[in-house]
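With one protein chain held back, the other chains of the complex are shown just where they sit.
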Amino acid sequence: MPEQGSLTFVLGGARSGKSRHAETLVSACPAPWAYIATAQAFDDEMRERIALHRDRRDGRWHTVETPLDLADAIGRIPGGQALLVDCLTLWLTNVMLAERNVEAACQDLANMLARPRGPWFVVSNEVGLGIVPDNRLGRAFRDAAGRLNQMIAAKADAVLFMVAGLPMKVK
Amino acid sequence: MPEQGSLTFVLGGARSGKSRHAETLVSACPAPWAYIATAQAFDDEMRERIALHRDRRDGRWHTVETPLDLADAIGRIPGGQALLVDCLTLWLTNVMLAERNVEAACQDLANMLARPRGPWFVVSNEVGLGIVPDNRLGRAFRDAAGRLNQMIAAKADAVLFMVAGLPMKVK
Partner (left out) sequence: MPEQGSLTFVLGGARSGKSRHAETLVSACPAPWAYIATAQAFDDEMRERIALHRDRRDGRWHTVETPLDLADAIGRIPGGQALLVDCLTLWLTNVMLAERNVEAACQDLANMLARPRGPWFVVSNEVGLGIVPDNRLGRAFRDAAGRLNQMIAAKADAVLFMVAGLPMKVK
């Protein structure tokens, strides 16, 4: 079990078992557990993915849906409570689609995560290991996601890289 | 040399040296070696890739071409014989193109690999570390491949993640 004021960053590809592994880590902390979901259900495919994740979590999870104001939502979590944020990549997508200031939003989030008030766990996607996207938006998103992951990893006490459901210790 | 009844899972990106590394591991076991190839030559590009791989293997390799019925083919390998399956990702592509039941096929395969009857080695691609594919089929394939990799990694005695031809020990 991680210490009270600690940040664990769980990074991985699509279907690498990030969320499940992070949930397992949180479940080892005393309940109740806070869950901040950043996903927005734009279509049936997304609704299905969200429902799949939700079905895994029982009543000891307190879920807050927060597509945009993530730093604020984290600030409202009671001190000492275990927290899972899932995931930064969807949040970043929402911030970019809402045409907010990406740099400022990422900096706010990093500042909030730099002072964890409980055992905090944050999930994010690694998206930079394929070939260069063929459109400018894809490249901009990939750059922003990579920069954000670096900012959070620098502040984290532990960083895990998920490969086929298994964690590799990076930090 | 791995133990008689053991499963080694070799995972990596395109041209990461997965197949070559797995062949080296198998070659350290007593010959003959069984090789189950899942590739299908649809076009010249694929035919060329298959020929390149085949040219590396000498007469001690017994090759079986199995685009679809992989669990059955593995079941017919003599007990105690070293086996290389290359690779799961192409097999999954074949299963999806043939419109078979993906979930059932993956479960059958996982059940077969859970009880290795020799030193068995399975090669697969990690495909989930780029940006989100822009079409639903690409996303469905990526999800299915990630889920399959997690199932096999969970049952494996050893999991290697290949980076530029070099193995990183995951499990």
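The chains carry the letters A and B, assigned in the order they are written, with residues numbered from 1 in each.
Methods note: contacts are C-beta pairs under 8 Å (C-beta built on N, C-alpha and C of every residue); 3 or more make two chains touch, one makes a residue touch a chain.
Just so it is clear, the structure is predicted and the values come from calculations on it, not from any experiment.
> Considering the entire assembly, which residues of chain B contact the chain that has been omitted?
Residues of chain B in touch with the missing chain: 12-17, 45, 126-131, 133, 138, 141-142, 163-166, 168.
> If the missing chain were put back, which residues of chain A would it touch?
9, 11, 13, 126-132, 136, 139, 142-143, 145-147, 149-150, 152-154, 159, 161, 168, 170-171
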